[in-house]
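Of the protein chains in this complex, one is absent; all others appear in place.
Our next item is chain A:
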Amino acid sequence: MSRPSKTGSRAAFWLLLLPYIGLLWVPFYNMREPSLFGFPFFYWYQLAWVPLTAALTYVAYRSVRDDD
């Protein structure tokens, strides 16, 4: 596995667990309110995880040394 460049940046990899917790535990978000722009919570919450996951992955990306 690619090693993070410096000690402590391994923490960045733990960030990648967050989408699994946020999305696979359905009771967190199976509700209508609060709605946003007409979207029930169920929908906008999951859609919001898309940019959020991309951002978390970017943080992890920055912590990986280039080793191609």
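Just so we're on the same page, a residue touches a chain if its C-beta (ideal position, glycine included) is under 8 Å from a C-beta of that chain, and two chains touch if they have at least 3 such contacts; residues count from 1.
Note that contacts and distances are computed from a predicted model.
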item: Among "ABC transporter permease", "L-serine dehydratase", "Formate dehydrogenase, beta subunit" or "Sodium:solute symporter", UniProt-listed name of the chain not shown; value: "Sodium:solute symporter"
item: Hidden partner interface residues of chain A, rising order; value: 1-2, 13, 16-17, 19-20, 23-27, 30-32, 35, 37-40, 42-43, 46-47, 49-51, 53-54, 56-58, 60-61, 64, 66-68
